[in-house]
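For this depiction, one protein chain was excluded, whereas all remaining protein chains were kept in their positions.
To keep things simple, chains are lettered A and B as they appear, and every chain counts its residues starting from 1.
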Amino acid sequence: MNLPPIMGDLVVLVPVVTLVVFAALTLLFGVFTRERAALGGLALTGVIAALVFTVFLWLQARAGGVAVTALGGAFRGDALSYAFSFIILIGAGLAVVLADGHRVRLQLDQPEFHPLLLLAAAGGLVLVSAGDLVTLLLGLEIMSLAVYVLAAWRERSRVSEEAGMKYFLLGAFASAVLVYGIALTFGATGRFDFAGIAAAAAAPDFAARGLLLLGALFVLVGLAFKVAFAPFHQWLPDVYTGAPTPVTAFMSVVVKTAAFGALLRTTGTLVDALGVGPIGEVLPAVLAVSIGLTMVVGNFGALLQSGVKRMLAYSAVAHAGYVGLAVLAGGDAGVQAASYYLFTYTFASVAAFAVLLSLMDDDDRGDRLERLAGLGRRRPWLAAALAVIMLSLAGFPPFAGFIGKAVVFQAAIAAGHAALAVLGISTAVVAVVFYARVVMTMYLREPDAHTPVARPIPRRTAVVMAIGLAATVVFGLFPGLWLDWIARAPWWSAGF
Amino acid sequence: MATFVVLAVVMVVGALGVVLLKQPVHAALSLVGTLLTLAVTYVTLEAHFLAAVQVIVYAGAIMVLFLFVLMLLNVQDTGPRRSLPGLRWAAYAAAVVTATAIAAVAFWDGRPAPDPAVVSLHLQGGSAGGIGDALFGELLLAFHLVGVLLLTGVVGAVALVQRRAESAHGAPKGTGLPAGRDAADGKARALASGGRR
Partner (left out) sequence: MAESLLTVFLKALLLAVALLGAFAYMTLIERRILGRMQHRIGPNRTGPFGLLQPIADALKSIFKQDILPARADKFVFVLAPAISITFALAAFGAIPGGPAGSLFGFDPWVVDLDIGLLYVLAATSMGVYGIFLGGWAANSKYALLGSLRSAAQIISYELGLGLSVLTIIMIAGTLNLREIVEIGVWSVSPWLWPGLAVAFVTFVISGIAEVNRTPFDLPEAEQEIVAGYLTEYSSIKWALFQMAEYVNMFTAAAFMSTLFLGGYKGPGFMNALIPGSADWPIVWLVAKMAIFMFLFIWLRATLPRLRYDQLMRFGWIYLFEVALGAALLTGAVIAFVL
């Protein structure tokens, strides 16, 4: 049997296939064994194997200097997809370890838990590697479907059920909008693949620019929901709060990174396809308004919260706004800035949730700020770790969060969005208040009789915290490790 | 063209019925009607295979399950709910604006409508072959991804239901029972007890 030429270079599919195969293995293993502890190890093996393959492919692509595609361009292996796959897999790996440390306590040890995590990560990889809108949609759905279930994981917990239900209903609605947008885009250009859309729109007799704009707007709305741009962010605080904390950590890194990867590719293509002129202005303008709103809503929302988990949820919205600046900036600079931001955010976010996990009750509640009182004296190392992460998230030098904001603002200003960058900087000042409040509570406030003592940290959680902390410091001091590495890659526009 | 206009009107009315009818079963029936009309539209484009699959899959299977759940739960309109004042009207306004925008863009689209004969030719007389070529050709990756998506859905559904079944029966959690037999039992029991309620 000889393969038709459409197959292309199937090797780029290996990371995704690895994850799916390990999901199936974990599933089968879970059916036939009582040893639930082994499932986490198996899942982690799968993630690490996929990570190794991704790095290998990435190095190969850098050496070759060209983007590789499989199956007629439906699946792309270019710098965007490798960089974001890399971040997704690191986030997934950290989340798996994090969940494993609190597996029994939080009742996460049903055999379906790890397969769903792996499938969600696989969906994320498809999402950032998609070369056409159909593949993109399917990747998004695979990821979302798994995460809907994971968000509702806690048994007999109305908050968790509400989280899953809310996420599912709104997510399904957003998917419907996305599908409609894809249909309109197809109606305008007759193509699903990004290269084809760009080519069709570039043709001199292209007459359906209005339809393409409408399609692009719908696609943007569908994806904006997943990355939680205002006003489509409203699900996020409830879902992040209601989901089991390890799942929240997973969502805040894997889902967010994957959705941004897709958003970067899609808006990049569509903004270019719409071209200049009054119609071409609409999409960036809508995006700019939404991003501005996101930064304001996220930061001020976080300011009003008394629960740390919910505060982190709102701050996730705010960070989405900052990454949005990079999306708006577009081009290779935008993609690089976004990748740095998301890469460092992954470590900080997982570490923050890891600290939070060891402070919260067995039923995954109790995230009041008052609980942190006196942590600086009772558990100095834990408090120091949380303080560093909070300062990094707030954007203090020399931590990675500072560099992240700097490159993002730089990209936005370079692309001519100075006003929005100024808004971003001012809201970042607001953000300092609520991050600092956490630090102040830990070190300055005296614990009263009701303040529970933080429980000892499982070793695996400590490893996650250590990795997150180390990365936050190292990539803050040496941002070139990531920025220079990705600057010398064949970028996403290279393959078209 | 006249046929299409008639069918389009029926479809739009059906779709409006889905949204506006108060009784959930009526709304679902309205959706069935819309899907059937869509199948007829496929027939007018000579896409017979697609029309048959549309009827079998959507009208014949998915909507039956929809209705099954609606009837099993006996979903009724529970009267006024608490919501932000004016939310309903804002939603109506948003829907009208969006629909108007889409209609305006559609009518301003400068391209001539494609010749039905050309469309029919591309559809190869509506035979299954053309769809098979597309499905196992340019959409091969999508085809496989749908498989992964369905797997995810099944695993997720079992995960959610299985936990409830386990805790409802008082079985110790996480005992690692073989899931297959038990899930089938649970499903049969759930259906049976639903049938006897």
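The definition used in the following text is that a contact is a pair of C-beta atoms (placed from the backbone, for glycine too) under 8 Å apart; a residue touches a chain by one contact, two chains touch by 3 or more.
Keep in mind the model is a prediction, meaning the values are calculated, not measured.
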Which displayed chains the unshown chain touches: B
Selected from B:Met71, B:Ala95, B:Ala134 or B:Leu150 as touching the chain missing from the view: B:Met71
Touching the absent chain when the full complex is considered, from B:Leu29, B:Val105, B:Leu145 or B:Ala159: B:Leu29
Candidates B:Leu31, B:Val55, B:Ala142 or B:Val155 - the one touching the absent chain: B:Val55
Absent-chain interface as seen on chain B, which is shown: 23, 25-26, 29, 32, 36, 48-49, 52-53, 55-56, 59-61, 64-65, 67-68, 71-72, 125-128, 184, 187-189, 191-192, 194-196
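Throughout what follows, only the chains that are shown with their structure count from here on.
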Gap in Å, rounded to a whole number, between the CA centres of chain B and chain A: 29
Complex contacts: residues of chain B adjacent to chain A: 101-102, 105-106, 108-111, 137-142, 145-146, 148-149, 151-153, 155-160, 162-164, 167, 173-176, 178-180
Touching residues on chain A, where the partner in the complex is chain B: 4, 6, 20, 23-24, 27, 30-36, 70-72, 74-75, 107, 109-113, 115-116, 119-120, 122-123, 126, 134-135, 138-139, 141-142, 145-146, 148-149, 152-153, 155-156, 184, 207-208, 210-211, 213-214
